[in-house]
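Showing chain A:
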Amino acid sequence: MPAPRVGLFATCLTDTFYPSTARAVLRLLERLGCDVDFPMDQTCCGQMHYNTGYREEARSLASKYAGVFAGYDAIVAPSGSCGGMVREIHPELHGSSDAFARTYELSEFLVDVLGVTDVGAYFPHRVTYHPTCHSLRMLGVGDKPLQLLRSVRGLDLVELPEAETCCGFGGTFAVKNADTSTAMLGDKMRCVLNTGAEVLCAGDNSCLMHIGGGLSRLRTGVRTVHLAEILASTEEEPWAATP
Partner candidate 1 sequence: MGSNPVTWLGSPVFPKAAKAALADTQLRRNLRKATHTIRDKRAKAVAELPDWEQLRRAGEAIKDDVLSNLDTYLERIEAAVTARGGIVHWALDAHEANEIVLRLAREAGTDEVVKVKSMATAEIGLNEALEAGGIRAVETDLAELIVQLGNDRPSHILVPAIHRNRSEIKEIFQREMAEKPASDEPRDLAEAARRHLRRKFLLARVAVSGANFGVADTGSIVVVESEGNGRMCLTLPEVLITVMGIEKLVPTWRDLEVFLQLLPRSSTAERMNPYTSVWTGVTPGDGPQQFHLVLLDNGRTDALADRVGRQALRCIRCSACLNVCPVYERTGGQAYGSVYPGPIGAILSPQLVNDMHDKQAASLPYASSLCGACYEVCPVRINIPEVLVHLRAEAVEAKGRTPESVGMAALGWIFNDARRYENAQKVGSLARHLAPSGRISSLPWPGSKWTSARDVPTPPAESFRTWWRKNRG
Partner candidate 2 sequence: MADTRSVVLGRIRRALADRPSVEAIPRDYDLSRPLGDLVELAAERIADYRAEVHQVASADVPAKIASLLAARGATRMVGPVDLPSSWRVDGAEWLIDSPSLSIDQLDGADGVLTGCAVAIAETGTLVLDGGEAQGRRALTLVPDYHLCVVRTDQIVGIVPEALARLEPTRPLTFISGPSATSDIELDRVEGVHGPRTLHVIIAVT
């Protein structure tokens, strides 16, 4: 079987703020034999516009996405939220397109398309996992991220209490309803701290930015690390906090 041609959809947030996550996806997928491309014309899936009520802007970004990612065997995003936007909402905005249907959140792509759960990763830390709402309820990734994490050597996985409760990010919700968002964040952080984990892992940098921002403000010492970075980490090339 020839190597699948994968378009990496980095998402605007990860491209801009978390390049290490995008590089981790690249490294991981190449390690697993994929031919990965990053089409330079990509920008944003339009979710923030759509969710805030700006449908027209979102529609034009959906159309842009369909053009930019045409022709790949699969498109992989390190985000359940943006992946959900593309697969579930873009068709409604733009009409159906292969680019939408072939878009996967990272854990789905690994488990469902490549059929692997052990990606040969090594990450000797105590980790707890927060399933983000859109990966869970829009895409239905289920326990795929956990299957992947359980196969990581050295990793001590601890269960997060009330894991499936929203962290309170919600895009513009965090600003428009800042007090409620902060209350939800507070409860999520309490659950994270109760696990005694050193690392909080999730498949969405947006939620990690929110929870991590709170954890850092409280100087808890708990780090937030995207799933891709844990899975990319090996004994030879271990994960290192980006400066």
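Picked so that all candidates are chains of the complex that A comes from, given by their letters.
The definition used in the following text is that a residue touches a chain if its C-beta (ideal position, glycine included) is under 8 Å from a C-beta of that chain, and two chains touch if they have at least 3 such contacts; residues count from 1.
Just so it is clear, the model here is predicted, and its values are computed rather than measured.
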item	value
Identity of the candidate that touches chain A (this complex; choices 1 or 2)	1
Contacting residues of chain A [partner candidate 1, same complex]	10, 12, 14-20, 22-23, 38, 40-44, 46, 48-57, 60-61, 64, 133-134, 136-138, 164-166, 168-185, 206, 209-210, 212-214, 216-217, 242-243
